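Questions regarding the structure given below will be posed in turn.
Complex shown without one protein chain; remaining protein chains in place.
What follows is chain A.
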Amino acid sequence: MSDRAQKRPFRWHIVVFLAPAVLIYTAIMIIPLFGTLNLSLFARAEDGTRVFVGLQNFRTLFGDDRWSDAFWNATGNNLWFFVIHMLVQNPIGIALAAILSTPKLRFAAFYRTAIFIPAILSFVIVGFVWKLILSPLWGVAPTFMDALGLGDWFAPWLGLERSALTTLALISVWQFVGIPMMLMYAALLSIPDEVLEAAEMDGITGASQFWKIKLPLLLPTIGIISILTFVGNFNAFDLIYVTQGALAGPNFTTDILGSYLFRTFFGFQLQLGDPNMGATVATVMFAIILVGVSIYLFGVQTRLRRYQF
């Protein structure tokens, strides 16, 4: 009797239910990831055969001036792209969520939908629409600014070295501001009324209630938004490609890691693609994102205090 109780039957249902996810993830995520890492350790010899070169590709990427200049340029641009998102997109997203969650606001559902809609649009549409809006020839921006008497302030922002990247970052912010807004909105709604009522009893109302009660409770959500922004920005590619092309003009000032990877891997016009160096760049991008996510997971998330209601 006791023997039978100790020897439990093998629980097949666990395997069966895990299998689809494991198989699909292995096939479309894990194998390609290791394939990429593997590819970065090879090079193509003169006669077209693949030879193992160890870490030589990484040495070229960081040691050869041409490769490393382009790489650090792309990394720097990518950081700036991320900084703009953190400084503009997320505060605006939080502010919008705070405004939307005030009970006095009318048409809240309409605003919520309207602000979120760009996030579901294709990059191609967003890039094309903004290119047209900002076009010095037929765009509404110069006409509109002329009408306001600000015509002299207009410049072909997408074509100038000093403003192109920031302009693109702001376009991306416009597109995605709805996502932090939605997450914050949901988090704000989940704060129980008892907490807020207790705060009111203590005389904390209005803006100070937001800063002292709500914002600390939102910190875990802000952390999640930051990490989503980080991963999204360092994988970004589409908007740059649609508006500026694979050469990320003017003069590579809008080149980010995604567009640099594309040019390296697939080549461009007369430049033939180099899958091995491309895989090297992809591996470094993976490492950057991995380090960023790890810093967040182990450095930030474990210190955040969670409140159970």
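Side notes on the structure shown:
Following the convention adopted for this analysis, a contact is a pair of C-beta atoms (placed from the backbone, for glycine too) under 8 Å apart; a residue touches a chain by one contact, two chains touch by 3 or more; residues count from 1.
Just so we're on the same page, contacts and distances are computed from a predicted model.
One chain of the assembly is not displayed; among "LrgB family protein", "3-methyl-2-oxobutanoate dehydrogenase (2-methylpropanoyl-transferring)", "Probable sugar-binding periplasmic protein" or "SMP-30/gluconolactonase/LRE family protein", its UniProt protein name is "Probable sugar-binding periplasmic protein". Across the entire complex, the residue among A:115, A:246 or A:285 in touch with the chain not shown is A:246. In the full complex, chain A touches the omitted chain through residues 48, 66, 131, 134-138, 142, 155-161, 244-247, 249-252, 266-274.
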